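Mind looking over this structure? Questions follow.
For this depiction, one protein chain was excluded, whereas all remaining protein chains were kept in their positions.
For chain A:
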Amino acid sequence: MAKMIGAIEVDIETCKGCSLCVEACPTDVIALADEVNGKGYNYAYMANPDACNGCTNCALVCPDSCITVYRKKVEMA
């Protein structure tokens, strides 16, 4: 069975922890980290990476363009 697997990479230092991506993610992948970045913001990260399908919704709503999205079709055993 083929499945879409996705992943995001957040530019931690550019992220302001606004959490719009957390809200926009349909599969609840993203959360804000307990740690903070250099500016003191709790940055976004993939808390639940297995659920990501690379839909790009998070990156679309991000005001700081700090999310890169990857997607690949993989055959699952």
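Simple rule for what comes next: contacts are C-beta pairs under 8 Å (C-beta built on N, C-alpha and C of every residue); 3 or more make two chains touch, one makes a residue touch a chain; residues count from 1.
What we mean here is this: contacts and distances are computed from a predicted model.
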The chain dropped from view, which UniProt name applies: "Cell division topological specificity factor", "Aminotransferase", "2-oxoglutarate ferredoxin oxidoreductase subunit beta" or "Phosphate transport system permease protein"? "2-oxoglutarate ferredoxin oxidoreductase subunit beta"
Residue among A:Cys18, A:Ala31 or A:Ala47 touching the omitted chain: A:Cys18
Kindly note down the residues of chain A that lie in touch with the hidden chain. 5-7, 9, 13-14, 16-20, 23-24, 41, 46, 49-50, 52, 54-57, 59-72, 74
